[in-house]
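Excluded from the complex is one protein chain; the other protein chains are retained at their positions.
A and B label the chains in the order they appear, each numbered from 1.
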Amino acid sequence: MEDIVQTVVAKYNYWIYITLMMLGLYAMIAKNNLIKKIVGMNIFQTAIILFYVSIGVKKNATIPIMQEVHGHAVNVAAYHNPLPHVLMLTAIVVGVATLGVALAFAIRIYNQYKTLEEDEILAQIRTREEQMGKI
Amino acid sequence: MNAHYPALLVTVPLLSGFVISTAGWLNKRFCFPIAVAALAVSAFSCVGVLLQVIEQGAVIYKLGAWEPPFGIVYHVDHLNGLVLVVVSMVALINLIASKRTVQEEFPEKLGPFYTMYVFMCTGLLGITVTGDAFNLYVLLEITALSGYGLLSMSNNDRSTFATLNYLYMGTIGACFYLLGVGYLYIVTGSLNMRDIAQILPSLYGSKAVVAAFIICLVGVWAKMAFFPLHGWLPNAYTFASSAASGLITPLVTKVMIYVMIRLILTIFTPAFAFSVVLVSKPIVWLAVIAIVMGAVLALASRNLKKMLTYIVVAEVGYMVGGAWLGNRIGMTGAILHIVNDALMTLCVFLAVGNIVYKIKDTGFENLQGLFRKMPFTMGAFVIGAMSIIGVPPTCGFFSKWYLISGGLQAGQYGFVAALLFSSLVSVVLFFRVFEIGFYEPLADHHGHGHSAPQPEPQPQMHPMMDEAPVSMLVPLMVVAAGLVLVGMYTGDIVEHIVRFAIPNALI
Partner (left out) sequence: MKIIGLFIVVLTGGFLIYAAADFPAWGDPNSPASLHVSPYYLETTVELTHVPNAVTSVVADYRGYDTMFETTVIFTAGVVCFFVLRALGRKGLREESQERLYRHVLTGVTVRVKAGGKIPESSDFQRIDVSWTPPDLIIKTICRLLVPFIQLFGLYVICFGHYSPGGGFQGGVILGASIIVYAISTDLRSAVQRFREKTDALLAATGVFIYAGTGALCLLLGFNFLDYHALAPILFVDRVMARSHGIFIVEVGVGIAVMSTMIWIYNVLASRGHYDEGL
């Protein structure tokens, strides 16, 4: 019991990020409105970014910008890990790019179907197909 | 330049993308030639690097001259050398064949279209050649974004909505892959594929490693449309323009299969993938369902292009099942099928592109009399169909043979049965198309041809042959000939390349 409580408390960042990820994933699957799905996608990606950044944290450490230490060896434990930050720069940019493209698609779909609700769009597609099938 | 082939084959298309984008604003006539030149240089480098690998073994290229695992490294061995050549050749041939359709469909946006085309090739080639797990994610996203752009615009109304659904699934897949790489990074501290492979064996008992494997696998499955994550593929690829579907359909799923094989063989060694994580049998059963479902849904479709996309879903099932059989023959079959399926799919989609160029629709009711109207196109389509069915000497037969042998050796009789079932269904599918094309009389497009009784049979009022233009025919013929050639040289390919692509640990 002690063990489990210890584990839960020591790693609470992971539980938070997993919860966020699952919230985003649920929004993407279950919501009907296209914009809500896109927002869910963004939450999902952001949670993964937070997850990565939390990997690089070290207790009592500062940002990874070297102070002037001529001649002394660098104390690695005093600086946060720079690599997850670098990876997440990329992931943030990718997230923004995907968001922009998804919004462009949403605008075009709205121009075509005059609605952003997925069930209404599917109903319109079905009626158009039936009309074309009849001709 | 010899030593720089690995860098050239990715960066030349990349640089040309920016030049094409500029040319699109200044003078549109340069877009196509620049794209062709860039992809030709890239194809040449791919062939060059494959020859180097065959001669001397793996080629390692350090970007920025940093040693791995501190910098990003390109690692070309037999497996990716082969896939590189296939990807660049398919992209180049499709580019040349689709010049006319692109000119017709996007006359003012040639610059952006060719930019996205070339970036897609950059992404695919980069995914294949890289030796760094995170670099693969970035290139995956380039491929995905340019793919979304290419697929979303066409004459068809439904393409944008279908592409948005593809976007959701693609993003979920890429994010899962990123999460898996994150898990690997937490437990190993490295991003280089071979470095991870070295550190992992001591950690095999850890739950995080198993989770990383499964998460990466699910992510890659979402991107390759493996059952049950396949829902986006038929719609996204059917409603796209011919040029886009000719590039994306043969290549993206195959490159994802390459990524999966890379995960199994290199990052997580076969010992882990087949023995520690006991998922091989369920995955092969999923593959069986994918094959059967793809075949049945293809039977149900009344549209040629949609039928072909369901066949693609089934083909993905072949390759995933073959890779997960757990023996050498099955893996050989899967790798060989990557090459063969890319060529077969390109062949049939180019043929369909020609049909769409002439007839504007691929519903079965419009395909009547096609064999008389477009004999060369349909001839090539027949060869492609033979390859999908698995008739010697086309290449499809040989990879199916390997897959079936592997299935028999592994005792996965369900997989073998599914393969045979799907071949039979393909026979029915394609002979149905042939029948419509061959035997029914030429359809009169303006009405019903027998409104008034004719005193004597009219001499040919319809043109004998209304074939697609030469620029679309010649690449198609080349690919069809290639199908037979690759089939005949299968023995050489397996002997010299595929044999070395699979580590000796796999029996």
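The rule is simple: contacts are C-beta pairs under 8 Å (C-beta built on N, C-alpha and C of every residue); 3 or more make two chains touch, one makes a residue touch a chain.
Here the structure is a predicted model, which is why all the values come from computation and not from measurement.
A.B. asks: Going by the stated contact criterion, tell me the shown chains that border the hidden chain.
C.D. replies: Counting the whole assembly, the omitted chain is in touch with A, B.
A.B. asks: Would you indicate which residue among A:Ile35, A:Leu89 or A:Ala123 is in contact with the undisplayed chain?
C.D. replies: Touching the chain that is not displayed is residue A:Leu89.
A.B. asks: So which of B:Val47, B:Ile96, B:Val210 or B:Val391 would be touching the chain we can't see?
C.D. replies: With B:Val47, B:Ile96, B:Val210 or B:Val391 as choices, the missing chain is touched by B:Val210.
A.B. asks: One chain is left out of this view; which of B:Ile34, B:Val59 or B:Met153 touches it in the full complex?
C.D. replies: Of all options in B:Ile34, B:Val59 or B:Met153, contact with the hidden chain holds for B:Met153.
A.B. asks: Out of A:Met1, A:Ile65 or A:Met132, point to the residue that touches the absent chain in the complete complex.
C.D. replies: Selected residue, touching the omitted chain: A:Ile65.
A.B. asks: Even though one chain is hidden, which residues of subunit A still touch it in the full complex?
C.D. replies: Given the touch definition above, subunit A has residues 7, 10-15, 18-19, 21-22, 25-26, 29-30, 54-59, 61, 63-67, 73-74, 76-77, 79, 81-86, 89-90, 93-94, 96-98, 100-101, 103-105, 107-108, 111 touching the missing chain.
A.B. asks: Please output the residues of subunit B touching the missing chain, sorted low to high.
C.D. replies: 4, 7-8, 11, 14-15, 17-19, 21-22, 25, 61-66, 69-72, 108-109, 112-113, 115-116, 119, 122, 126, 134-135, 138-139, 141-142, 145-146, 148-149, 152-153, 160, 179, 183, 185-191, 199, 206-208, 210-212, 214-215
Keep this in mind: only the chains that are shown with their structure count from here on.
A.B. asks: In the complex of these two chains, what residues of subunit B are touching subunit A?
C.D. replies: Within the complex, subunit B touches subunit A at residues 134, 137-138, 141, 144-145, 148-149, 152, 157-158, 160-161, 163-164, 167-168, 171-172, 174-175, 178-179, 182, 185-186, 191.
A.B. asks: Which positions of subunit A touch subunit B when the two form their complex?
C.D. replies: For this pair, the touching residues of subunit A are 21, 25, 28, 34, 37, 41, 44-45, 48, 51-52, 55, 83-84, 87, 90-91, 94, 97-98, 101-102, 105-106, 108-109, 112-113, 121, 125, 128.
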